[in-house]
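Shown here: the complex without one of its protein chains, the others still in place.
And then chain A:
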Amino acid sequence: MGIHDLSKVIGDNASHAVKETEMKNLFGRKVAIDASMSIYQFLIAVRSEGSNLTNAEGETTSHLSGIFYRTIRMVNNGVKPVYVFDGKPPTLKSGELAKRTERRKEAQSKLEAATEEGVQADMEKFTRRLVKVTPEHNRQCQELLDLMGIPYIVAPCEAEAQCAELVKAGKVFATATEDMDALTFGTSVLLRHMTFSEARKMPIQQFELKKVLEGLDLSQDEFIDLCILLGCDYCDKIGGIGRVRAYSLIKEHHSIEAILEAIKKEKKKYTVPDDWKFAEARELFKNPEVAPAKDIDLKWNIPDVDKLVDFMCNKHGFEEGRIRRGAEKLVKARSTSTQGRLDSFFKVLPGGAPKKRKSSENKAGAKKGKGGKVKGKGRK
């Protein structure tokens, strides 16, 4: 999923591009959420005693619970979410998808083995690996979002690419997903852990692409090539190149073509895949198939409380009191005026912290590998 080890590369070389924040600091922001990724998370995480929540017919309802409560949490914090669903997968992804199917099969057989032996922990582990988001799950979530008055978009292709398009056009502030390839698609701000449960108390990580590129000292094109070298969903990678080597190669040669030329002599060390489709993958990152942002109109509506209750309680067996209380919060958030943000009135001056940075930056570089999370306290 996403780009292999990219967050580590960023942590090592551009730690100032990552900020930890809380959801309440994002109020007033519109955020595009990678729906498929979130639904997958909900199916895995929202469980009681190891199995998914189900309604009277035994159909899974974990995803609905997730979408409902996590959306309310965002709305309560003044965030305006818009969900973006995956369209058809790009043809380049078929290799990756085949691998995933393979892994699922493997998990299936292991699960059977575990069930036979009655190892509870293993059974749970493999059941989780079997989780798959079906079109039916997506359809139900869309119906729920409609009732909640929350907008959603079905992307023509990859959801992360569509989110990036929305961010680039200024329609939303950020993309919320766990997949780091949102950055490769060019989203200016990436939020991680946005749809995690409140109980986990995970701070939200905010990545800024501009600072990432600054910190890595790469252009967006070089950055895309770096991501392909690290390993993406769309093509294989060169064997024998890890994250440190990938970064130093890009720094030295600036493009995959030049790198291939340079490593020709060291055939033994590196295995370049036959018929490597890196150029196609690069094209996909640069010009993904998306619906143009200008054609997209986002509207947050007042929730239809009665239909919402009917959908959640009568069809899917949620408790009416809790759903009504949730709906109330949605209505309330919709009717109160929102607090403006100062940074939408005044522009941030470039070169945030002047001077003084220099000396400390060298030090930060020296203790590589720490994956610096936030600014350290104390100067030494």
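Throughout what follows, a contact is a pair of C-beta atoms (placed from the backbone, for glycine too) under 8 Å apart; a residue touches a chain by one contact, two chains touch by 3 or more; residues count from 1.
What we mean here is this: contacts and distances are computed from a predicted model.
The chain absent from the displayed complex carries the UniProt protein name "DNA sliding clamp PCNA", chosen from "Trafficking protein particle complex subunit", "DNA sliding clamp PCNA", "Glucosamine-6-phosphate isomerase" or "RAB2B, member RAS oncogene family". Where chain A meets the chain that is not shown, the touching residues are 16, 19, 24-25, 27-30, 80, 170-173, 299-300, 334, 336-349, 352-357, 359-360, 375-380.
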